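Everything below concerns the one structure shown next.
Note that one protein chain is taken out, while the other chains of the complex remain in position.
Chain nomenclature is as follows: A and B, assigned in order of appearance, with residue numbering initiated at 1 for each chain independently.
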Amino acid sequence: MTVTLERLMLQLQVDQLNAAYVATLDERRYGDWPAFFVEDARYKVQARENFDRGLPLALIALESRGMMKDRVIGVTQTIFHGPYYMRHVVTPAQVVDDGDGPIRAQSHYAVFRTRPGGLSEVYNVGRYVDEIVRTSDGLKFASRVCVYDSELVLNSLIYPI
Amino acid sequence: MTVTLERLMLQLQVDQLNAAYVATLDERRYGDWPAFFVEDARYKVQARENFDRGLPLALIALESRGMMKDRVIGVTQTIFHGPYYMRHVVTPAQVVDDGDGPIRAQSHYAVFRTRPGGLSEVYNVGRYVDEIVRTSDGLKFASRVCVYDSELVLNSLIYPI
Partner (left out) sequence: MTVTLERLMLQLQVDQLNAAYVATLDERRYGDWPAFFVEDARYKVQARENFDRGLPLALIALESRGMMKDRVIGVTQTIFHGPYYMRHVVTPAQVVDDGDGPIRAQSHYAVFRTRPGGLSEVYNVGRYVDEIVRTSDGLKFASRVCVYDSELVLNSLIYPI
């Protein structure tokens, strides 16, 4: 791998994007979450079986920032559910920028859930499969697919991953 | 985000500081732990509810390197407890250095505990909220607050996080 200064800078920007993204979710600033995406971005939470087979079935599938804002309103104001804390641990991203189309990135994540008075537990593990674009406001996701390993627990998945 | 060479170097230094810190703890070199801090540094392990509300209550609150050394002696020589291994997994840090005051950094962590003959289990998850200063001996923590998500298990927290 040839490493240029430009490549180093891109890596830092992608890893900082991921760090800011997960901090926003874990600190429950859900209203700030759609701003990580471009206007017509896609966001999916999908089991790896379906992802690997190219099937459309997904737990969450949003196709614009508007849909993300609706989702946030639903999560914070409408849905009745037991509250829980999330904690994301995300790895340094694999980044490919061939100069043709969006930057492609992938990183592994583990999300831990803590319910009030409860122990922290493994909640959702998988990988982010991303398409990222440069905007005047910095890097944004054009597409983020959260490809998770387990089918279970997720019927109670409320917040974005 | 504008990325300079200086910013790249700072990121590497902060991430290496975190990597060295967790390796020291996980390899049980507790005597080396206070050296990650400046003389009058603060170290706290605090539940996120208390942190978010600005409450002082904390599980551990040390206000100098001397207190840290006392803690290490207590942990390694005095306290009777069941031994366990720790394993920290820590993310690339979010770093802000506005040139005015200490460098501010934040990273997410998961700590796994393994007791003799037992399975590894999720022990403590949360984030490090740090103030870091440059010294002639490299970067040191002026303040590290370990803000954890769960209130449970922690009555048996013996070693620093």
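The rule is simple: contacts are C-beta pairs under 8 Å (C-beta built on N, C-alpha and C of every residue); 3 or more make two chains touch, one makes a residue touch a chain.
Fair warning: this is a prediction, and the values are worked out from it, not measured in the lab.
Chemist: Taking the full complex into account, find the residue in A:A20, A:M67, A:V125 or A:I158 that is in contact with the omitted chain.
Modeler: A:V125
Chemist: May I ask which residue of A:R28, A:R48 or A:K69 touches the chain that does not appear here?
Modeler: Touches the omitted chain: A:R48.
Chemist: Can you list, in ascending order, the chain A residues touching the missing chain?
Modeler: Here the touching residues of chain A are 1, 3, 5, 7-8, 11, 48, 89-94, 106-110, 122-127, 149-153.
Chemist: So that we can see where the missing chain sits, which residues of chain B does it touch?
Modeler: Contact residues on chain B toward the absent chain are 5, 8-9, 12-13, 15-16, 18-20, 22-23, 26, 85, 87-92, 110, 112, 114, 117-122, 138.
The definition used in the following text is that only the chains that are shown with their structure count from here on.
Chemist: Can you give the whole-Å distance between the Cα centres of chain A and chain B?
Modeler: 26
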